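One protein chain is absent from this view; the other protein chains keep their places.
Entry: chain A
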Amino acid sequence: MEFFQRFAIPHPSPAIYASMVAIALVSIAIVVGLTYFKKWGYLWREWLTTVDHKKIGIMYLLSAILMLFRGGADAIMMRAQLATPEAKLLDAQHYNEIFTTHGVVMIIFMAMPFIFAFMNLLVPLQIGARDVAFPRLNALSFWLFFFGAMLFNISFVVGGSPDAGWTSYFPLAGNDFSTSVGTNYYMIAIQISGIGSLMTGINMITTILKMRAPGMTLMKMPMFTWSAFIANVIIVFAFPVLTVALLMGTTDRLFGTNFFTTGNGGMDMLWANFFWVWGHPEVYILILPAFGLYSEIISTFSGRNLYGYKSMVASMVLISLLSFLVWTHHFFTMGQGALTNSIFSVTTMAIAVPTGVKIFNWLFTMWKGKIRFTVPMLYSIGFIPLFTIGGVTGVMLAMSAADYQYHNTMFLVAHFHNAIIPGVVFAMLAGLTYYWPKFFGFMLNEKIGKSTFWLLSIGFVLAFFPMYITGLDGQARRIYTYSESTGFGPLNMVSFVGAALMAIGFITIVWNIYYSFKNSPRNIGSDPWDARSLEWATHTPVPVYNFARMPQISSSETFWDSKKKGHQLFKGEYEEIHMPNNSGVPFVMSAIFFVAGFSFVFALWVPAVIALIGIFICMGLRSFEQDHGYHIHVKEIEETEEFLGGAK
């Protein structure tokens, strides 16, 4: 009995027991459903073992949407608790756990897989490649992310959620103040999915540098590919810092080392520095691909080529450099002194310059364009003013002297949601709507899509703008309640209404997918939006080999040129195509990672060691394996092309 005691929840509540039952029921339903419909073989062959970048992208997409709802449930609980003064919905401990998991889930397990989804779906198509450079490594990246996410998500029903904030500052996150295993989950789950992210970074950089179609120089790449390239460079340089920080945090908690403790020489501020040396570039890892998506969408629906291509690239390069030079602005009040704070104030404000350049480029792209107000374009147009407000309040926060007033208040919460929701979330939803037909073969309903946009935009403004005011008035973040005499009540109620509208908005997305699946026509062709870049040049649905013949590139908008200026995109005869084989090893190896991670969380050393040995055996087997892939023959290509509606 004592052995099982450790898996109990330290702060149980009816909601958590209900979740346990729900998780059990859903799991049983999935197993029974798969068995009843005899889909286990299909699942294994087509999805669990796939190395196809398009299917991996779709799995990233589904996981991200799932996690969006997990994180969103946390958000609505927080807003409900704060809607009225001295509410009793959540106690302090639950509130701590919920704002912690909300942050981690939304950044690491929602936004990251969302951008990885688009990178996987789009980058090989935009550069005219068959797949990524290392398809099997790509599958491993996904499954490491997936099992990392699952490990993190079981924390609230097995052993207790982390409760030290998504930043998990020490000494709060140390053993003295975080006594449950929750923070172990934080350290290890993020570590596992972080390894996956790093591998994606390496994979994408190699793909983009070496696998572009003939004629596509770096400065002829579509803008999303440029943004993905720079984001992945940031990933490769930022994630190892997190790896080390998490390793040290893990050994502090499990082996009693003194990196971040307050005794024996430990330095708690070292964690804060490492965390944000990764954490600030992480912000740009998320926002740059979002900028890339907006660039594609705005240019398509304005009917004009992207204004200032070179300055777009230059500004992203500059942002990527500056992103590593601003981390201290996350803790101006934590004792660096005036000189350090001033330097980091200046570097922080400097980021507004290249970002401003991009904003003007998008405006000039729309200038004199024939704008089509489709759903993706609405998100993009909504993004510009809303994101600019977030940027301006960011410059306010960058002033280190003034930051003493804003620090740790709702003002900060309003600012970063104001940057991330119109910046990243809107971009992901715009991209989802824009690219949906390419990968699923039907369009999402425009009417429902527009109501989603308005619900989310109005909900967003109502939810977060009041926080600027209560924050300046002194409402602290991460505090589970407030007294009536503070006067924060009415504005927090407005926030709750906004959050509820956003929740309805997100539900309409699911409704839209269901409705469109039932009702949308399937004969939409391969280019339903009259788009400009290469990913639209191949068939819908995209054949497994992407392009039957290598496209010949002449500009950054080759596909547009081929439609309007008579550029010949595909030349020559079909040739045999070499493709990689499927493999179950990435899935199995990541599942073993999950076992290892779980054992580390609970300090169960025997299974931990066995699982680690299992991981090394998988790596050893991979070393000895000879996998030369397979070939698609010319005849088969011809048949596929004919079946998909004519040769390309």
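Quick note on the criterion: contacts are C-beta pairs under 8 Å (C-beta built on N, C-alpha and C of every residue); 3 or more make two chains touch, one makes a residue touch a chain; residues count from 1.
One rule holds for everything that comes next: contacts and distances are computed from a predicted model.
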| item | value |
| --- | --- |
| Name per UniProt, for the chain absent here [options: "Quinol oxidase subunit 3", "Heme ABC exporter ATP-binding protein CcmA", "NADH-quinone oxidoreductase subunit K" or "Lipoprotein"] | "Quinol oxidase subunit 3" |
| Omitted-chain contact residue, chosen from A:P14, A:G41, A:G265 or A:G337 | A:G265 |
| Hidden partner chain, touching residue among A:L90, A:M187 or A:M248 | A:M248 |
| Missing-chain contacts mapped onto chain A | 133-134, 198, 201-203, 205-206, 209-211, 236-241, 243-245, 247-248, 251, 255-259, 261, 263-267, 270, 274, 277, 578, 616, 620, 623-624, 626, 628 |
